[in-house]
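Removed: one protein chain of the complex. Kept in place: all other protein chains.
Labels for the chains are A, B and C, by order of writing; each one numbers its residues from 1.
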Amino acid sequence: MLFGMTIKVAVAGATGYAGGEILRLLLNHPKYHSGELEIGALTAASSAGQKVAELMPHLPQLADRIIEPTDMEHLAGHQVVFLGLPHGHSAQIAAELGDSAIVIDCAADHRLKSAAAWEHYYGSEHAGHWPYGIPELPGHREELAKSNRVAVPGCFPTGATLALYPAMAAGIIAPEVVITSITGVSGAGKKASVPMLGSETMGSLKAYNTAGKHRHTPEIAQNLAEALHTQQEHIKVSFTPVLAPLSRGILTTASADLEKAITEEEVRGIYEKFCENEPFLQLLEAGQQPQTQNVVGANTCHIQVEVDQGAGRLLVTSAIDNLTKGTGGAAVQCMNITLGWPETDGLPLAAVAP
Amino acid sequence: MLFGMTIKVAVAGATGYAGGEILRLLLNHPKYHSGELEIGALTAASSAGQKVAELMPHLPQLADRIIEPTDMEHLAGHQVVFLGLPHGHSAQIAAELGDSAIVIDCAADHRLKSAAAWEHYYGSEHAGHWPYGIPELPGHREELAKSNRVAVPGCFPTGATLALYPAMAAGIIAPEVVITSITGVSGAGKKASVPMLGSETMGSLKAYNTAGKHRHTPEIAQNLAEALHTQQEHIKVSFTPVLAPLSRGILTTASADLEKAITEEEVRGIYEKFCENEPFLQLLEAGQQPQTQNVVGANTCHIQVEVDQGAGRLLVTSAIDNLTKGTGGAAVQCMNITLGWPETDGLPLAAVAP
Amino acid sequence: MLFGMTIKVAVAGATGYAGGEILRLLLNHPKYHSGELEIGALTAASSAGQKVAELMPHLPQLADRIIEPTDMEHLAGHQVVFLGLPHGHSAQIAAELGDSAIVIDCAADHRLKSAAAWEHYYGSEHAGHWPYGIPELPGHREELAKSNRVAVPGCFPTGATLALYPAMAAGIIAPEVVITSITGVSGAGKKASVPMLGSETMGSLKAYNTAGKHRHTPEIAQNLAEALHTQQEHIKVSFTPVLAPLSRGILTTASADLEKAITEEEVRGIYEKFCENEPFLQLLEAGQQPQTQNVVGANTCHIQVEVDQGAGRLLVTSAIDNLTKGTGGAAVQCMNITLGWPETDGLPLAAVAP
Partner (left out) sequence: MLFGMTIKVAVAGATGYAGGEILRLLLNHPKYHSGELEIGALTAASSAGQKVAELMPHLPQLADRIIEPTDMEHLAGHQVVFLGLPHGHSAQIAAELGDSAIVIDCAADHRLKSAAAWEHYYGSEHAGHWPYGIPELPGHREELAKSNRVAVPGCFPTGATLALYPAMAAGIIAPEVVITSITGVSGAGKKASVPMLGSETMGSLKAYNTAGKHRHTPEIAQNLAEALHTQQEHIKVSFTPVLAPLSRGILTTASADLEKAITEEEVRGIYEKFCENEPFLQLLEAGQQPQTQNVVGANTCHIQVEVDQGAGRLLVTSAIDNLTKGTGGAAVQCMNITLGWPETDGLPLAAVAP
């Protein structure tokens, strides 16, 4: 889209972890420093009226800002509006903002194409599908560039899709994938609950929403179906999310039966092609496994691929920061694309390690 | 075996994590308190000559003990000798100790039946197979009761086998299993290395020895082959170990294609039967997932089983403490069996949570 | 006190962390195994009606027990009642239970002798003082042995008092102490709140209730005043609690100006005398610092003492498990004393390390 000199950006749900991450990245954005990007309204529900200094002391540049209520009075008049809200809100807000605003939604509302899948997993009426924000998938970058609506992907689907899409598109694996994704606790959001207390999560590991119950399951199937140009019903996804004692990071282990005899070198060739020219995808050197600390705070996805001859399976592992490439970084990356700005602007490649 | 009033127990490799855990459990053993079990020689290599107080301050009862060198001079004369040494040492030590001593080996040397698998994975000559210390597997308890040699299982095989054996034995899953096991860092032992530093492991997740490279892969295959009364070559195991930032605990996620239409209730029935009368196996109530903190310091294995209808797979998750049920607890459990003592003596059921 | 063959024990507030720890220890108690101790009612407020299996899966022996409401109907008829409730409840419950029951209170209600201090720190009326449960302080063990009421100390005061009492009693330090105590997150209890989420506590350190605001401050002053046979107003306590990313453990660093020239050997002599014959106090060898993992799950307190010649101060460090020696272990230790049982019964000396 084309706007004037300064793009004014609002963040609804600014005090959650997704909102905070978007703000961290915007404050590092070259267009913010050049004055071409302005951080406008920061809104939230229960914390409206409080200062950023109290709620997010890690963002000192915004210390004196007051959180506003999430309503049209405060969101109108921005060229870009990020939504970091629970699902169920974005369709109406987008309608009220109208077509002149770019709306980038971190909730699940507009990720799924299948109304049936939506209704099965969310139990409410499907709000329709928006352009889906993994620019690295064929055709997506171009679609995003022309759109004023973006559905930011789920964190697990990002890690799993970037791991399996190339092999699925190349037709070398069966459409029956087994994924165990291990995540840090920030994925659960900034909401008080006993199971997410430090005491319950430190020093402990636990699977949850197992055996097809996790809402990210159909989103993964949708992406892999796209790779095969098929319906998502044809993709079987066994998805097991596991909660681990770290704040940021998702390590995905994904495997599927090999459909044909193929060498590891040939597989690497497929992945090299997929990753080449993609600034945020790093296919690691053979023998090196992704480690989540190497992507903390960065918008990168580290990938490794191997052939397990004994099991007759392809194994792909990937690491992302669930709050950066998994949410806030993807959101800013998509903003850059919709605005025609350099896609990497404001998005760290180097991670905060160790 | 039958001995006199007091069983004298030595621990070789006493200053490693396995050795320390065995000692912690022996100090809690009712036969230790009644005087029927005596803790004899504690031996090690490089730390010989040092006091326990310096090396293992968490064992104050043994504070004044001196670590001896690992040799016959110090190991002879004990009725039970635990070996917590690197692999490659136990065959010779056992030969020198002779048949009058019970030898319980925490190393890998005698776990595998297949010389070919041993040579492939360890690159040395196979030292032969000893009775294998998962008493919960059919026939094992009886075999252990008559033996003076025990091969304590690997930590990953314990978690994976207890998860999959019942389904495999019942013939409800295909012999192609996919396992991702997430482990705490104590599994790597007490050996200085950069990748195992706190800085490299806290706040990070990493897969390692992937795609069939981990030495526990053939041990898992061997156990599942036993369930099917087949050769281990007929079992395909895709095994992915992941290192996570906690000290103790292994969470195993294991799945396989269902071979027949079966309800979750029927599957639970199979697992209930397997777990009933087993003091250390806890099939959790439907809907509750194993969490490693609930087994820390305990000799229990928590298990959950589900049917994933969408993926057509059985999903089993299990949690153990890698140092207790995964190593030192299994070793003490097997000692109890070989001595004809109550199997649960000295082995906590309640965990140190949170 | 003298009872018949079997002591029936109730735990009110059984589902909190203190209650769970008391139960873990009782299940390991030799009198439980001999049948002389019976675990009776387990009560709580909001979780009444639920099964232990759902709430505390780490206690499989009690899996089928139902949590009852905390009322006289369920608490009456027990010889020992542990209270793991928020402060403000214990006086009334104790009154209703009457003198025939031993009441061991983990809340703060009866810890302070000074009504003024209570009212200042808690803003409510003082409920009176009960015998205070640090048996290692002179006179306390004897007082507890004759009592049917016990005020279990706060976790910070336990670590700080055991560190400083000997030096204070010996008159070698000024009555102005500076204490920084670093604690794991389980000290905050099992109550949902945003600041105690895993995301907010992992990978982070934060002081809280600083500069005299923490309610444990007057309790520390009271104990040190006892050492000096003075009023607690004469003791100045600068107390800074810090929250750190671990579940269990308190490391206390405590220092004070030396009042007289004294060698480190002389100081060690004072502490050796204090610790000798105390099963739960371990004065570490010179040069070795307490480490909280060496007391996890154990009822021990590790202590080190040094003279800082440059600063002219005594430095004492101590490590305890806040849930064991800091709460539940102290409670069981005091129960043993009031019942005339061996004081160490059921209380681990060896820790779950690493």
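What we mean here is this: a contact is a pair of C-beta atoms (placed from the backbone, for glycine too) under 8 Å apart; a residue touches a chain by one contact, two chains touch by 3 or more.
No experiment lies behind these values; they were computed from the predicted model shown.
Within the entire complex, contacts from the absent chain reach the displayed chains A, B, C. Touching the chain that is not shown, out of C:A45, C:V178, C:L228 or C:I262: C:V178 (per the contact rule at the top).
From the options C:S90, C:S247 or C:T327, the residue with contact to the chain not on display is C:S247. Taking the complete complex into account, A:Q61 is the one of A:Q61, A:Q92, A:S193 or A:T230 that touches the chain left out. Residues of subunit B in contact with the chain left out of this view: 17, 184-186, 188, 190-194, 196-203, 245-247. Where subunit C meets the missing chain, the touching residues are 176, 178, 180, 182, 199-200, 202-208, 210-212, 217, 236-240, 242, 244-249, 251, 253, 255, 289-294, 296, 304, 306-313, 315, 317, 319, 354.
Interface residues of subunit A with the unshown chain, by the touch rule above, are 17, 20, 23-24, 27-28, 30, 33, 53-54, 56-61, 63, 186, 190, 202-203, 247-248, 282, 284-285, 288, 291, 293-298, 300, 302, 348-354.
Keep in mind that, in the parts below, only the chains that are shown with their structure count from here on.
If you lay the C-alpha trace of subunit A over that of subunit B, the rotation comes to 180 degrees, to the nearest 5. Chain centres defined as mean CA positions place B nearest to the mean of all protein CA atoms.
Where subunit A touches subunit C, over half of the residue numbers in use are shared by the two copies, so each contributes mostly the same positions. The distance from the centre of subunit B to the centre of subunit C, with each centre set as the mean of the Cα atoms, comes to 35 Å. The geometric centre of subunit A is 38 Å away from that of subunit B, both derived from CA atoms. Centre to centre, using the average C-alpha position, subunit A and subunit C are separated by 45 Å.
Under the contact definition stated at the top, the residues of subunit B that touch 2 or more other chains are 202-203, 247-248, 291, 293-294, 296, 354.
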